[in-house]
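Note that one protein chain is taken out, while the other chains of the complex remain in position.
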Amino acid sequence: MNGNQACAEGSLAAGCRFLGFYPIQPCFEIVQHFADRCVDVDGTFIQMEDEISALAAVLGASWAGKKAMTVTSGPGFSLMMEHVGLGVMLETPCVIIESQRFGPSEGYPTQAGSGDVMQSRWGSHGDYEIITLSPNCPQEMFDLTVRAFNLSERYRLPVVVLADKAVGSMVEAVIIPKAEDLRLKKRKRYSGPKGKYLPYEYDKDLVPWMVKAGQGYRFHVTGLTHDEKGYPVMNAKCQEWNVHRIINKVRLFSDDIIDYEEGYTEDAEVLVVCYGSVSRAAVRAVRQVRKEGIRAGFFRLKTLWPFPEQRILELARQVRTIIVPEMNYGQAFLEVDRCSRGKAETIFVHQDFPKVRSGVDIINAIRKADVKA
Amino acid sequence: MKALEAVEKQEEIPPTEHPMDDVLRMDRIPHIWCPGCGIGLAVTAFVNALEKMQVDLDKVCVVSGIGCTGRVAGYIKTDSFHTTHGRALPFATGLKLGNPDLKIVVFSGDGDIVSIGGNHFIHAARRNIDILVICVNNFIYAMTGGQVAPTTPRSAYTTTSPFGNFETPSNIPQLAESAGAVYVARWTSLHMRRLTQSIIEGFQKPGFSMVEVISPCAMYYSRINKLGLGIDMMKFYHDNSVIKHGEPTENLDIGFQSQIIVGKFVDRERPTFSELYKGWKKEVKTVKRES
Partner (left out) sequence: MKADPKNVFTGSHYIDGDVACAYGAVAAGCKYLAGYPITPSTEAAEAFAVKAPYVGAQFIQMEDELGSIASVLGASWAGKKAMTITSGPGFSLMMETIGLGAATETPFVIINIQRAGPSTGVPTSTGQADMMQAKWGSHGDYEIIALAPESPQESFELTFKAFNLAERYRVPVMVMSDECVGHMAEKVVIPNAQELEVEPRRYFTGSKKDYKPFKRDKDLVPWMARAGAGYKLYLTGLTHGEDGRPIFDVKTFEMKSKSLRGSTNRYLVDKIRHNRDKIIKFEEHQTDDAEVVVVSYGISARVAIKAVKEARESGIKVGTLRLVTVWPFPEKRIEELAHQVKGFVVPEINYGQVVYEVDRCSQGRANVILVPHGGAAVHDSDDILGAIKQAATDHNPYDRILEYTTALEREVFGENMVSKI
């Protein structure tokens, strides 16, 4: 099974029953597979007139009570930016699968890239926090898609899965667990009396209770800054009340969200921080230089946002050099550079797609760092 | 009657006694609209229509975009969504497909529906999604302070057409008809009884229905163009609107202070998106079973 199919299977396994999309390279296979399978599970899919409306429809379907997602790539993701903001403001659970491609604008539609890392965090206007996951193999396309739905239902926000073309078209064995083995998070539903429902009343976990449209709660939600009732209130106090919570519901629980994989870090002197399809080459490179006796380790991000600030700092104190290979001109590198707080030297390695597979640049960078020491 | 008796006895009417209490969010009144604005009348017509139809309000959703009319969703006591500018229709599409039992009304302005949301309007009508659109047309962007709209008649002044508008405005009913709407009507906010009736018909009609409401903007459109107060605009509608049911929609252009043709223009049958989707699903299932 390839990564795209695994992703579609993951979404269906997680209970996704609505897909709104607009055709774009290179993620169309996800839609095909979903469309093929959704008849069996009574799901709905619709091809909208553009990506703007695709995400808008997904938000609508989510409020109608469906687990919903959209699938897109770079240019489409840029068009969705306004509705990422709306999703955050209305606190609407939904999943955005983004298959990154190379370059700004239309770029190189059939080539993998990872230039949308920062965009997924900062792309919409205003202040918000978001969760971004980064799979590196078809199995993870399945697992992280399921996790994305769980996180979005738990924290009530749009969750982005930043895949890329390479991971999407890679064919590997994917183990799909039995339905009873999948742990699925349920939406935090309100079931109290109808007159008492406040759409933005929250408790300790900072997440408000949600209801479906048509249940008779007759609620109002708005993209404007709102109070507990969901009614617009235009002042600084209410704005603070809103934004503070929207941000801290992620920041305060970031330890529960953050997920990463480490290898050979116990005695590492050179650390490679990587994610997505580049991480496959990076992990291979680390294994190879280990054979040469170089004490290298790797740290693979499964969640890009929130960023594992604390762990990077701990590792920076331990190692001498941190190498960050990326298929862009320095994005996650900036965060690594910041979090290492000058405790270790940070080196950025730009990866052109054709050379990614060999991992030559990474091996050279590790060797160079080792020699320097 | 209780209300009348209360007035006679010079008692304060307790707010719970208001006849629209079940349909409006009374805790949000007073509303934000200026004196002389016609949006309130459109809301009244809508609310009256809901009461007349005796529909289950729990199953009605109102979705609106941004702008003066975009605030309507916040005053109607159903599940209501105030979304982004121009995207009320795609949001409503998702809502409808997510739960086909819902009855969805998109209540928004001319800028929201025809300008920034124009593409979505065309495609929602083409798909014939079961939505009623109430489009309040006041010829101007009022929320942002009176800029030229896609419906602003030629030669009318606005803050961004300070020397008079030279562009050709949109003809909303024609756009709706050619895109595939099954029910198209236009009234002014003076035609309360007829407007209410049209809203009822459009609401009950399966498929994409559109009711345009010509409405005065006393604060910007009338003031910049020196057309008087809201009441003067109402008088103008009284003297200059002509009811022509079934009029071909290409004749429905509106000039600056020209005659306004109102009425019900389109009422036809087309299969809705939901029907087609259901049929398609059935077909696929049988094909799959056979193979």
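Letters A and B mark the chains as written, and numbering starts fresh at 1 in each.
Convention: contacts are C-beta pairs under 8 Å (C-beta built on N, C-alpha and C of every residue); 3 or more make two chains touch, one makes a residue touch a chain.
This is a predicted model, so every value here is computed, not measured.
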Contacting the left-out chain in the complete assembly, out of A:35, A:176, A:198 or A:243: A:243
Chain not shown: contacting residue from A:1, A:206, A:319 or A:362: A:206
For chain B, residues in touch with the removed chain: 66, 82, 84-86, 111, 115-116, 118, 141, 143-145, 147-148, 150, 159-163
Sites on chain A contacted by the missing partner chain, in the whole complex: 52, 74-75, 77-79, 81-82, 85-86, 88-90, 100, 102-111, 113, 115-116, 118-119, 121-128, 206, 222-225, 234-244, 246-248, 251-252, 309-310, 313, 328-329, 331, 334-335, 337-338, 340-343, 350, 352-354
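Operating definition for what follows: only the chains that are shown with their structure count from here on.
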Whole-Å separation of chain centres (CA-atom averages), chain A against chain B: 38
For the chain A and chain B complex, residues of the former touching the latter: 18, 20, 39-40, 44, 46, 48-50, 52-54, 56-66, 68, 82-83, 85-86, 90, 212-224, 229, 231-232
Footprint of chain A on chain B - complex, ascending: 25, 27-28, 57-59, 61, 63, 73-74, 77-84, 87, 89-99, 101-102, 119-120, 122-123, 277, 281, 284-285, 288
